[in-house]
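One structure follows; several queries about it will come next.
A single protein chain has been omitted from the complex, and every remaining protein chain is retained in its original position.
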Amino acid sequence: MSRKTALLLLPGLAFLAAGFLVPAVAMLVAPPGEETAAVVTRLAEMITDPYELRIIGRTVTIGLIVTGLCVGLGFPIAYLLARSTSRWGGVLLALAIFPLLLSNVVRTFGWLVLLGANGAIGKLLTSTGLADESPQMLYTPLAIVLGLTQLFLPLAVISCYSAVAQIDPGLDDAARGLGAGRTRTFWTVVVPLALPGIVVAATLVFAGSVTAYTTPYLLGGSGQRMLATQLFTYASVSVDWAAASATALIMTILVFLVSAVSSLAGRKGATT
Amino acid sequence: MSTAAAFVGVTQRFGDFTAVDAIDLEIPEGKLTTLLGPSGCGKTTSLRMLAGYSQPTSGTITIHGVDSTRLPPEKRGLGMVFQSYALFPHMTVAENVAYGLKIRKVGKKETNQRVADTLDLVGLGHLSASKPKKLSGGQQQRVALARAIAIQPRLLLLDEPLSNLDARLRVQMRAEIRRIQSETGLTVVLVTHDQDEALEMSDLMVLMKSGRIMQSGAPREVFSQPANRFVADFLGYENFFTDKSGIFRTIRPEYLSLGGDKTGERLEATVVSTAYRGVDLLVTLEAVDGAGQTVRLIADVRNAAAIEPGQKTTVTADPAHLVPLENSGKE
Partner (left out) sequence: MRGNGTRRPVAATLAVLGYIIMIVPILFVVATAFSAGRTLRFPPEGFSLQWFEAAVTYDPFMESLVSSLYLAIGATALALLLGVPATIAIHRGRIPGRGLLEGLFLSPLIVPELVVGLALYQQLMIGLGLDNLTTLLLGHTALLLPYAVRVTGASLALADPAVEEAARGLGASPVRAFLTVTLPLLRPGIFSAGLLGFVTSFNNVPLSLLLQDREFRTLPVTMLDYVQQSYNPRIAAMATLILAATVVIAVIAERTVGFAKIFGGINR
């Protein structure tokens, strides 16, 4: 490496080390005022504690449901947009991407208005006589699932869109010409070819869902704790460093695990 | 004839790979020299070393008698046209051409004049305000040429300048570059893998293979007297055989005749296949040569009677076009 190259790299690397790498590694090894073993001990306690296990279970379950919803709704959007020849295609694509620029707080906040005690959905249910009184929707897993789906759907749309856009529409025509119906063409040609994009989408959504804070905080409340809200409580309310670090470790492992699985799946998909 | 630039024992290694292997070459002043060869022969590497974009592992490169081996490209004052043209996409045609003049602190008035003159020279005066993206491949090529010429370079270097153009335009640009070269009197070094291009354009033709110079000389001389099998093969000599006196020779398909009614070196042969091509007939034959080897011959015959595969015939090689090669079949 030439001296010039090193000079270009070093400042960035230094900041990266100070603002991310060193603190992240140090936290897992040595939380302040505690023995290194404390984190490991707490971790061992957590994965046998039913309360903690429920939180982990809830986080993973919600993550999986949101991933399914985002792919299930995002792929059709991406598919229709990629195959659209209409002028509106571009506008609709922009509309799907725009929320990515918008604050999560603002986006999640809408559900408070919709699902709250005086919210629009409750009103709709009572005024149409579908329910006698507005059911409890806020601070339920359903609210979190809806909030997270709204949050991560744009991400799923873009990932799937770039995958579908690369598929030659001629292949659809070829499959149709060989006698495959519209549905069969979709499942036997489009979906397999777009699979790498779908895997990327699923990974991003799952990793985002199990680490999101704003949504479970606003829509889940204290009754529906997820790993992120629990971590905040340990770090900020009970100031239990070992527990906070252990929770952080669980979250990190979860994300790494799903990234590893998906990159393995991606590699396998590439060779077949 | 004076020398514009010279390579003396120049070697370029990339790790274990030797791209250019101890070449010696003199580029004549005011002439057009082509470096010709298949991809990977070291021709582009040599050009890049001459331009200063890479430095030889060993050896010396002199430009106008001055050792320039370690000189950075901006200090060499050469004009280079890249294969990709490398036009600055954010500048107009005129700004592209003016770039080198600006760096040379040429006055505004003179810059405008020289830009206009150079664009006229390449026939693009009317497009000076366009962005490169809006131009066709051939036009972009001319801009690249104008940009390199505008700085009045000591040498003009062209790296496969015509390879991205379609066939018709390519032939047109050959004449164009030749015209510009003779009008400006520039020393030009052109890299190409197309022997027609090299034959048509060069004053000096340098054939390279695996980092070495296989033969150099005037096109007519190289074409009629290839020094070895590689050069002959590259220039389309299809037939290689040992004659009755044991000399390894080559001849072009058009100088072989069938039927044995002419004088010359004769071989008894069997027709393998024929391909009718309108003006001529390409006949592939098999024969046993003077060394007892079975050789494949290709004859390009005109006005020939119908001939069938399997038929036996006599092949006659025109002695005036039989070329002796320096080595025996092996390259």
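We call the chains A and B, going by the order they appear; numbering starts again at 1 in every chain.
Just so we're on the same page, contacts are C-beta pairs under 8 Å (C-beta built on N, C-alpha and C of every residue); 3 or more make two chains touch, one makes a residue touch a chain.
Just so it is clear, the model here is predicted, and its values are computed rather than measured.
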Residue, one of B:Ser2, B:Ser58 or B:Ser84, that touches the chain absent here:
B:Ser84
With respect to the chain omitted from the figure, which of A:Leu43, A:Ile144 or A:Ala248 is a touching residue?
A:Ala248
Please give every residue of chain B in contact with the chain that is not shown.
51-53, 72-74, 76-80, 82-84, 86-90, 99-100, 103-104, 147-148, 151
What chain A residues would touch the chain not displayed?
1-2, 4-6, 8-9, 11-13, 15-16, 18-24, 26-27, 31-32, 72-74, 76-77, 79-81, 83-86, 89, 92-114, 116, 118-120, 123, 146, 149-150, 153-154, 157-159, 162, 182, 186, 200, 204, 207, 211-214, 217-218, 228, 231-232, 235-236, 241, 244-245, 248, 251-252, 255-256, 259
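Keep in mind that, in the parts below, only the chains that are shown with their structure count from here on.
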Centroid spacing, where centroids are CA-atom means, of chain A and chain B in whole angstrom
58
